[in-house]
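The complex is shown incomplete by one protein chain, all other protein chains being positioned as in the whole.
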Amino acid sequence: MAEKTKSEYVPNIYPGKDTVSARRKKLWDKSRPLLKYRSIAEDDITQLLSHRAVRSAYVSVHPPLEELIEPYDPIKHIVVPTPGTRAGDRIRFIQMSDSFHLPSIAPFGRQRLYFSRFRGIDTVVYSGREILEMRERDLEKATKMLLETEIFNPGRSALKGITVHGHSLRLDENGLMFDARRRYIYDKDSGEVVYIKDQMGNVLDVPVPVGPPLSEEDCKKLCLTYSWDTQPYKARTELFEMMSRSTKMRVMAGFNPEMINESM
Amino acid sequence: MAEERKEDWWKDKAWITQYLFKGEEPTAFDLLGAFVCNIVMGSPEAILIAGNMPPRLIHFVVNHPKRGSESIVLMMTPVAVFEGEPEEEPDLGLEIDYYKFAAMLGGKEDVMDMVWSGEVTMSGNTVVGMDLKDLLDASIGKEIIERPAAWTIGVP
Partner (left out) sequence: MGEELSEEERIKRFVEERKKKAGEERTKESGMSARERDYTRELYRASQKFIDIEKGRDIYQTMKEIWGAEPLYEVDEKMYHRGGYRQSIRKKEFIDAGKQIAIKRGLPSYSRAVGLPVGQRMLEPMPVGKWGITIEQDDSHHMNNTAIQQLNDDIKRTVIMNLDLAHRMLQVRVGKEVTPETLNFYMETLQHTMGAGAVAQEHMNEVNPYLVKDAWAKIITGSDEIMDGLDQRYYIHIDELFHPDRAKALKEAIGDSIWVVFRVPTLAMRMGDGECTGRWAAMQNTMAFISAYQLSGEHVISDLAYAFKHARVIHMGDKLWGSRVRGRNEIGGIPDGFIPDIIQCERDLPLMPYVEYMTQDDAAASKAMTRMSEGIGGIAAMLDNTLWLGFYMSGGIGFSNTVATSALSGGANEDVLSEFSNLGAKYLRGKLIPAKWDIMKVMLNMVATYVIETYEKFPTLAELHWGGAHKTSIMGTVGAGVSAMLTGSSTMGLWAGNYTIASAMKEGWLRTGWAGQEIQDHMGMPYLCSFRPEEGNLTEMHGENYPMHSFSAGHGNQRAAANYGAMMGRGSAWCLSPVVKVAFADPHLAFDFRRPRYCIAKAGIKEFMPDGERTAITPACDILDRGILKDTMKEIPF
């Protein structure tokens, strides 16, 4: 294959010059690594996901790709399979919910981050939750990143495989997002948030600590949503300009793409 | 506005000529500078209103039929005017015809009315547009509209 010519185009990723826009630009840019805030053992992640017993073999839904004789398909030569696909893993999920109050990531933020940083995914975005489906071993790897880096605030983001309700509620006395299944609690002795149940709400044999909740100051610093007390949304001129233009283009040029021009 | 289209129109305007030499038709920057120095600074009401506002950055793109477009920035609290694109995101962007701009500063045209009629394209924080209107109104001695509590003067 001919060597790729480097494009001069540098995507802007997101409009605006404020700190929240800068956060969005960072999180959705796969060339910029995310800061690691904590370490969570792989076995703990397996437990939290609750799809297989710790250290058990992965369940396969088809033989490894190497053993499969498939009809010729040029796309298969171009797309390199992920490790999970190569091994024939099942597709499993992680579902996460993020608080409405100064979250370090929010559902559409997750969706865009997942699309830009992961491969072989299916994701559904919703008001209070975001589900991510991947081949099992790929999912575990992705989960590690989701829980260990700056996008996870143990107090205001949570694994909620079921009963996701609570993102919009006020926080509890310890500043944690509401969870009707009480999967996680605040351990006053260690100052950490501890998962006592897995994402489906089944009690864990051994609790899994996921680190202390971020301070109010850090929440504001890492917040991915505009808010009156961080970056007021109404002052985001460039973003409003972009939204207004895209809306206008959809309406006016949706059936007439030839109408699109610079003055729109 | 017809007045502003006459030849040498600016030579009759004291608020402009006190600030500028009379030879060339003033640029939009000159006009805004003259407006700030001679009208805003001369009006205690306007100063009071501007003082109550949070910092504001207004970006004007003024289109002159012959000279093309000119980009100027008005900062409020404290007031400053400079030419060129703002480095930070403006609170408000206004695209306006040069002669309408002159008429607006001269108190002949109401900025919000021009917005509703489509003569001015406004984008960004509309509250800043209301702030600008108040500043313009106060500086020419017009009574200020009492604003609803939600968008009172000083609200970002």
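Observations on the structure shown:
Read from first to last, the chains carry the letters A and B; within each, the first residue is number 1.
In this section, contacts are C-beta pairs under 8 Å (C-beta built on N, C-alpha and C of every residue); 3 or more make two chains touch, one makes a residue touch a chain.
Quantities reported herein were computed from a predicted structural model and do not represent experimental measurements.
The chain we do not see here touches A, B in the full complex.
The chain not shown here is touched by just one of A:Tyr58, A:Phe93 or A:Tyr126, and that residue is A:Tyr126.
Although one chain is hidden here, its contacts on chain A can still be listed: residues 18, 100-101, 105-109, 125-128, 163, 165-173, 175, 178, 180-182, 201, 224-235, 239-240, 243-244, 246-248, 250-251, 253-255.
Mapped onto chain B, contacts with the missing chain fall at residues 24, 27, 29, 54-57, 66-68, 70, 75, 80, 82-84, 86-89, 112, 115-118, 121-123, 125-127, 129-130, 145-152, 154-156.
The rule is simple: only the chains that are shown with their structure count from here on.
A separation of 45 Å divides the Cα centre of chain A from that of chain B. Chain B meets chain A in the complex at residues 88-93, 123-127, 156. Of all the residues in chain A, the ones that touch chain B in their complex are 16-18, 232, 234-238, 240-241, 244.
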